[in-house]
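A single protein chain has been removed from this complex, and every other one stays in its place.
Chain naming follows the written order as A, B and C, and within any one chain the residues start at number 1.
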């Protein structure tokens, strides 16, 4: 009897987020007839794509027990790089490739530093914070602090249009989901997050993995930036400011644990969608900026409270 | 040019309290003036052309210009200004982060005797009379210019949505008030919604997309408080294929805005040229130091940009 | 052999102090404005508000936690104090403000201590909602207050030392004593070093965690009052945007590891000084804002990287 109840509860917590999502969608659909339309749903996904791509990238880092605060600045940097080419030289491909490489480079530097000093979670927190400051400065220096708007046309300007951002988001999500779930690489990342020392003693090249993971996060961030700049057809050296926190919030709302080893890409996608739906719903219901902030703050907390207590229940409950 | 924030470089190190000491160690024959520019935000895009224009003027007039980033922190600005006074500068240009926090800064500046000019945003009303010279746009007037345009476009009434900047900044307050005062003249014009995109392009795009979802073609006009945000709004409208149906007005003269006015997508905008603002700012400062008379408020030129006169403006 | 080892150990341990002294020496030589009373006073005044928060952050970091919401709490407390000063009277307003800070801290503490939410997430959430509340409360407008008593206190001094600096130094001393000589203080070290082991020894870890967040809230409240007194104004939108991260970096630059279990108020004070002196030096040397930001980021990376690397190799 009691066991049964536990089973239900654990099921509830396992798919809790999905329920929450459905609940939000139901309630908002009742309150606003504009919400539940195909157009708006694609709209939400398109809006979530940028943060979403960043979030799945940073999920990989978080699963290994690290964190990356520099991805917001990477968005800024990659944005001004790509726009400078699109505009000044009309070389979208060069611009996009360079921008994505720049993201990879930021990740490489992050990863190498953290790998060399054998950094733990808390060290990556502060190192990537330093990196955030430095990379933002590089973006400012590179762009001279100016806005860069595009003239339109070219491949770059297409990437952010129509279903493409959604396609990219889902594409990367599926790829990383498969990699993390079904390959030795992914399993090793989880193992690293669960116990780095044990992973090291089991023959995992921690330094290599750490570096790779930050490179992935960096590349995902710069890819997101290419899509963002295409969507708005513009970039400013501060355009990614604060995005890292939005991305990380999506990750934790999805239920990936910041201590590493627990969670996954699918959860992050769910987290991204929930935050996207919520933001859209509040806008559609014409809730003004400040109450929106208050609600967003509480949602982050409530989602994690549910997740943590769900895990507790599971660990004390049926195995 | 990444040198936006960079100034005379090494020479600053030798700066001294008395201007006379300066002359000895430089090869220059005339005395070099030291001007200090306390920016509210150095990293916002608007600051970049402003700084460049100031630097140009400084170079032309043998002025040593030092700029610092207040990072929107009023206390930091106060301390930066105090430091500058300690160093012994000849004049201070002060771009306040927000109006309310200017009280102790203006009090301090008034006390210490160093000539100064306030740029871009007004100071708090309680200390207004202490300020010798203010250089800046009349935001309310600028908002009014956009409002006029809206009034003209929506003669038979219509629905407006507003995308706002960072709340509480002088620009946001003035732009909104000027605009709303104007459109209030026609009671068939209704404001459907106002949301803040905090001067951010991507946020503005999201808000516009959600406006489109909520109100669809009920919207007749979008008012964007600045040009940077307009980029996002334009992207959202063109994605939705509504560029023809929903028109916009905005403030500012980003090159993108001028292009859009030229091609007829954007109805028009009120002009605001950061280069002019920067140049005027340092010019007025220079005059104040030289003891010349300056008006209490040097207003930055602000006109309506339309397809007819768009060629007269320099985009930034 | 052991001698060189000892010397190396000394340098490792005191790297930051040595760095600070070198920086000061360098600045004294190249810039005669650096080692002046007014410049040094300025450095201290600026750090006094966020320094107060840094002290509380030190306590939290020793306990293995940190707080991203301190800056938002600081802003909320500042605008609350300014808005209610006139109706409540100074002392009650201070008390209620600090109480509000404590309440925010209590919520954070409850989430972290009782519900086991990681501090990063809990305070990320409260950072958002607390600032939302502050903005909602002031409608985003900056708030000012013309009360002379607080303004004079905030800008006055005692025996030549500014009141704010005195308050801050008092806070440093209190923090150091609390950490060194009280039972609760030592328990914070134990919990930070290893929560499980501390609990096995009968220490109430939940109480310690709750306590540190309440202390943080109180400190943010006090800092909010301090800044309000100094600036006679506050802005919910702009105040304390970087405060939490600056405080955390100062603590870490001072040589306290984020992993918890060690650290001291004095170390954090040194960390604060390093960062402030660096800022001050870069400005005095006329380094542009963008490059300053670059250097600031690099300095954090380098100091922390060396510190972590050394502490790992110290076991040799």
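Just so it is clear, contacts are C-beta pairs under 8 Å (C-beta built on N, C-alpha and C of every residue); 3 or more make two chains touch, one makes a residue touch a chain.
In this text, contacts and distances are computed from a predicted model.
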What protein name does the UniProt record of the undisplayed chain give, "Dihydroorotate dehydrogenase B (NAD(+)), electron transfer subunit", "PP2C family protein-serine/threonine phosphatase", "Sugar ABC transporter ATP-binding protein" or "Heme exporter protein C"? "Sugar ABC transporter ATP-binding protein"
So which shown chains sit in contact with the chain we cannot see? A, C
Residue of C:111, C:203 or C:277 touching the missing chain in the full complex: C:203
Sole residue of C:190, C:236, C:250 or C:270 that reaches the chain not shown, by the stated touch rule: C:190
Since one chain isn't shown, list which residues of chain A touch it in the complete complex. 182-184, 187-188, 190-191, 194-195, 197-208, 261-262, 316-319
Those residues of chain C which, in the complete complex, touch the missing chain: 180-183, 185-187, 189-190, 192-194, 197-203, 260-262, 315-316
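The criterion applied here is as follows: only the chains that are shown with their structure count from here on.
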For chain C, write out the residues touching at least two other chains, lowest number first. 135, 139-140, 290-293
At which residue positions does chain A touch at least two other chains? 136, 140-141, 145, 289
Quick one: which bits of chain C touch chain A in the complex? Just the residue numbers, please. 111, 115-118, 120-122, 124-133, 135-136, 139-140, 245, 248-249, 252, 257-259, 290-294, 296-301, 304-305, 308-309, 312
Can you list the residues on chain A that touch chain C in the complex? 67, 113, 116-120, 122-123, 125-127, 129-138, 140-141, 145, 245, 248-249, 252, 257-259, 289-301, 304-305, 308-309, 312
Tell me, which parts of chain B touch chain C in their complex? 2-13, 15-17, 39, 42-43, 66-69, 71-76, 78-80, 82-83, 86-88, 97-104, 124, 126, 166-169, 173, 196
